[in-house]
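For this depiction, one protein chain was excluded, whereas all remaining protein chains were kept in their positions.
In this document, chain identifiers A, B and C correspond to the written order of the chains, with residue numbering beginning at 1 in each.
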Amino acid sequence: MTDIAALPPTRAGLHGNYLSAGHTVASWLFTTDHKRIAILYIASTTLFFFIGGAAATLIRIELFTPDSGILTADGYNRVFTLHGVIMVFFFLVPVVPSTLGNFLLPLMIGARDVAFPKINLLSWYLSIAGGALALYSLLAGGIDTGWTFYTPYSSIYSNSFVTATAAGIFVAGFGSIATGLNFIVTIHTLRARGMTWFRLPLFVWSLYATSLIMLLATPVLAMTMVLIIAERVFGIGVFDPERGGDPILFQHLFWFYSHPAVYIMILPGMGIVTEIITCFARRRVFGYEFMVYALIGIAVIGFFVWGHHMFVSGQSGYASLVFSFLSFLVAVPSAIKVFNWTATLYRGEITFPAPMLYALGFVGLFTLGGLTGLFLASLPVDIHVTQTYFVVAHFHYIMVGGMVSALFGGLHFWWPKITGKLYSDSFARFAAVLMFLGFNFTFFPQFILGYLGMPRRYHAYPPEFQVWNVLSSAGAVILAAAYLMPLGYFAWSFLWGERAGSNPWDATGLEWQTASPPPEHNFEAPPQVPEVPYDYHPGRESARD
Amino acid sequence: MKALFRKSALLPEVAAWVGLLVLMVVSLVSSYVPLGLGNGIANLAIAGVQMLVVVFVLMHLKEGGALPRLAAAAGAFWLAIFFTLTFSDFLTR
Amino acid sequence: MTDQAAIAEQFDDLAQQREATEIGIWAFLATEVLFFGALLVCYAVYRYQYPAAFLAAAREANVVFGTVNAALLLTSSMTVALAVRMGRAGQARLSGHALLATVALGLGFLVVKAFEYTGDIQDGLFPGPGFRLAPPQTQIFWSLYWIMTGVHALHLIVGIGVLLTIFVLLRRSAFDPRHNTTVEVSCLYWHFVDIVWIFLYPLLYLPGRS
Partner (left out) sequence: MNEFRFFPQAASSDAPQTDAIYFGLVIVSGAVVLVVATLIVVFAIRYRRGTRVGRGAASSLASREFEIGWTLATLLAFLGIFSWAAAQDFVQLRPPPPGALAIDVVAKQWMWKTQHPGGQSEINSLHIPAHQPVRLLMHSQDVIHSFFVPAFRVKKDIVPGHTEELWFEATTPGTYPLFCSEYCGTDHARMLGDIVVMAPQDYGRWLAGQPQGDDLAKAGEGLFRELGCSGCHGENARVRAPPLAGLFGRPVPLSDGRIVVADEAYIRDSILLPKKDIVAGYEAIMPSFSSRLDEGDLTKLVAYIRSLAAQGAGP
């Protein structure tokens, strides 16, 4: 615990920080301060995370037994749809850019705010309005199409609240577009003097790559939702097979967004992990430029591979070959990143506080998730395992094992900056280890279930699958406990925690040059941009101790 | 005030407008001439030229910096990806 | 400096603010390209699959209204470009008039569109039970027609609202048009809406005429 330096707070840290700038509700709801908007997002995404998590709990309880248990068939269909819709569109996609991204992007580049603070606030309201519509449809009776909304089930056959949910996703999508737009413009125009492109922290680069996808993919999803709504409300369907409409075209539109969206969900996580690993290995990141190219490469090539979701859909076999080939390509930059993180540890001076444990957990789980992606990219194996639990396991390894680990790592890393308080590192490390174990316990059995052939979205299943399902559900109990823990020690830290100094980890980013919590306008004095990013010197620090 | 109404000052916009209308009429008339597949191609080619006129003359893209051009190019490039890969399916079924 | 008030606090100077706004609008337009792009992909796929039905269906569209509207929007693109040029030259009043002319042309477009929609509905061209044309794929064309023109009209309505707001602000001299990127940015959006129609016109009104 020596590395969490409990420095005496500066006066700037006590007075006039962004948290104390106003205590009325209005001072929060009408704020244009990116840091306060980030706090608003933390509140809303946390709410969505636990709603989605509650649905996941119901799913795992139902799957303890092969027969229908606590849920009816329709009930189960509504619950897994709710889980998918909330987690994907209202938690995973917005969470890191809008919380940590919003808070840190201007700080990291030495700016006073994002380029369009009002639009920034607007995007929070859009995401809230979208979420409210989705939650309304949940309360009104739910939606049972799965988060993928495949036509003609969603457009003609489903009797559930598809329209409201689709409208919610449409609205929230524009929140996402507004955030992406803001970030791109901010990074282009508001970098501090001396903050050249190749001195940017990789978290900023990852936000840039993410914003690119948000801008160019989200509108297609928005239009796809419009088409579903038009078909349900006005009967002017372009996917209706009776009129010659092609449901496979819908899938092209949907996955043109939804595959790149996976990268919206994982790229910022990669950025966070890079910040954490460099800081606690006390080393410059290995191959900075390659890390940048890999981020941008993933963002661009990520648009070329959506057809690998459609190998058995009736898509042309030749198209499937092309998409399979491109999917193998997109794995290359991801592999580069894993190698670079590993190489960064070499000759470092490594410590293991909670953020570092989350980051190392991320590398492991992401590697496993990424490698199982190769199974899905290769045609014959995909034909067997697609639409089974293998896919479920694969994307949870990326989305939950990867992204959520990175999110927790980032929250722990920047918590002292955001709140100005320290938390109990031992509790946090315990939660990190528990999360890693619980996660593997929950999702590894699903790979085996998938290859055995258990289809997804089954509330009842043949008894030969039970053993693995019971294991998975048992793991979920551990995972749930691990997710609840931070609520406790973060709350304790916020109320009674020790004050954090401006730079408790002795890190190099500009965000650590200002007080914790930062003043309203971010910097009292213009921040000094170091010559090279991640200017750490292993060995020198320990000599100083 | 006077400078504003000098022909040279207004010329680009007015010329672009005349050009756009002429192109529209050409497109309309050509669509009544039986050209088979040529009709659609001609119509779209003319629309493409009209778009370039609007973008470069009326929207002043040629005067703007590199970034607006990059943004416009990104939109076009991603749309091209969308078309190409979607049609890689439909053309080979 | 009177300019100081026009600079938001996150920017250092006017040039930076202007650059940010410009990049912002072009990035937004790139988003819009993909938004309409989804519809264009649908159109292209179905036209490739059902060429005959699409020609037969497009023949029923009202080419007179479509052409008049194309002319109106092309003209409005000129007036809005003039508004920008006059604004840059410091001619606030003239710039305002050009904006008003643009709004008027936009409203004209909507009026024509309203007549056209009424006619289409009376003509049995709204997909569904009362649809008049024979092969079912013609309904796909007409579904796309309604969605494409509908989304375009919504964009136009937004554009009219934005230009009117700017006009009111100009009248109150809330800002100096020379330095205001808001005018230019809104005008870029208007041009984009015009470009959409430049493509919708040959796709929806001209096929099947020969």
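The rule we apply is simple: a contact is a pair of C-beta atoms (placed from the backbone, for glycine too) under 8 Å apart; a residue touches a chain by one contact, two chains touch by 3 or more.
In this text the structure is predicted, and so the values were computed from the model without any measurement.
Counted over the whole complex, the shown chains touched by the missing one are A, C. Remark: the omitted chain is touched by one listed residue; of A:R232, A:H384 or A:R499 this is A:H384.
Only one residue from A:L82, A:I248, A:M265 or A:C279 touches the chain missing from this view: A:I248. Touch with the chain omitted from the figure is made, among A:F50, A:F64, A:F430 or A:Y458, by A:Y458. The chain not shown here is touched by just one of A:F30, A:F198 or A:Y318, and that residue is A:Y318.
Contacts to the hidden chain, counted on subunit A, fall at residues 66, 73-74, 77, 144-146, 148, 150, 152-153, 157-158, 241-242, 244-248, 281, 283, 286-287, 290, 312-314, 317-318, 320-321, 324-325, 328-329, 331-332, 335-336, 338-340, 342-343, 345-352, 360, 363-364, 367-368, 371-372, 374-375, 377-381, 383-384, 386-388, 448, 451-453, 455-464, 466-467, 538-539, 542. Those residues of subunit C that touch the chain absent from the view are 49-53, 56, 134-137.
Operating definition for what follows: only the chains that are shown with their structure count from here on.
Inter-chain spacing, taken between the CA centroids of subunit B and subunit C, is 14 Å.
Taking each chain's centre as the mean of its C-alpha atoms, subunit A lies 35 Å from subunit C. Computed centre separation for the pair subunit A/subunit B is 39 angstrom, with centres defined by C-alpha atoms. Touching two or more other chains at once are residues 19, 23, 27, 30-32, 34, 37-38, 41, 45, 49 of subunit C. Annotation for subunit A: residues touching 2 or more other chains are 188, 216, 220, 249, 252, 256. Against subunit A, in their complex, subunit C makes its touches with residues 8-11, 16, 19-20, 23-24, 27-28, 30-32, 34-39, 41-42, 45-46, 49-50, 53, 126-128, 135-137, 139-140, 142-144, 146-147, 151.
Listing the residues of subunit B that touch subunit A in their complex gives 67, 74-75, 78, 81-82, 85-86, 88-93. Subunit C makes touch with subunit B in their complex at residues 19, 22-23, 26-27, 29-34, 37-38, 40-41, 44-45, 48-49, 63, 67, 70-71, 74-75, 77-78, 80-82, 84-86, 89, 91, 94, 188, 191, 194-195, 198-199, 201-203, 206-207, 209-210.
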